[in-house]
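Apart from one protein chain that is not included, each protein chain of the complex appears where it belongs.
After this line comes chain A, so read on.
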């Protein structure tokens, strides 16, 4: 087994999680025009973890050196924004897979997983760190599909990742009903991240500047032998029925009156 980590971190540009999404007029998806977009929060955790693996080795806390961190995003012309953020946080280089902007969250998980398999093979990756889901489609399938396609072990919803030895033994802790479960596997490996894994850093100004000079390559799905075929068709997207608000009463008498009126007293 290789003695250095070559990490792939796929990321996605999604509507900022603090913004309330609204459904577009055509009811085909959510409104994305003029809405603040950011890096998918779970992907932020994956990048942070990859960077920490590198720092841990430097601080002699991890036995394996990180050779390279590759960030990758499939999306429209603004996808490089989140790739720059990823590189400002510490990724070394980035691939932008050019796919058209769409209201339904882009290519399906299987397409992305197949494309990632191509990247893993071409770039000789031995660890893939993915967010457990993107908060736009909430599919939560890509990591698992990728592991299946590659025939690699997978550890999902990681809350702790530890490299145990130079041979590439990795221990991953994740939360299960009523406790935590610790898994051990050998590289190569697919890990998906959960919220408790770490606290992502801020992108510092010097690193934002440096990130501009890091290599960002533009690629297409075809470069990895994949086509954007869809198996699912979105028929209609609608908002859940609005919750009826409660009423306000002036004082105790008002409350009692209201309760009597409703037959509760």
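Heads up, the rule we're going with is that a residue touches a chain if its C-beta (ideal position, glycine included) is under 8 Å from a C-beta of that chain, and two chains touch if they have at least 3 such contacts; residues count from 1.
Here is the rule we use: contacts and distances are computed from a predicted model.
Hidden chain, UniProt protein name from the list "Dolichol-phosphate mannosyltransferase subunit 3", "D-2-hydroxyglutarate dehydrogenase, mitochondrial", "BHLH domain-containing protein" or "Ribosome biogenesis protein WDR12 homolog": "D-2-hydroxyglutarate dehydrogenase, mitochondrial". Checked against the full complex, the candidates A:149, A:183, A:208 or A:237 give a single residue touching the omitted chain, namely A:208.
Of the candidate positions A:90, A:107 or A:200, contact with the hidden chain is made by A:200.
Of the residues in chain A, those that touch the hidden partner chain are 16-21, 34, 36, 38-39, 41, 85, 88, 135, 138, 175, 177-178, 180, 194-196, 198-200, 202-206, 208-209, 250-253.
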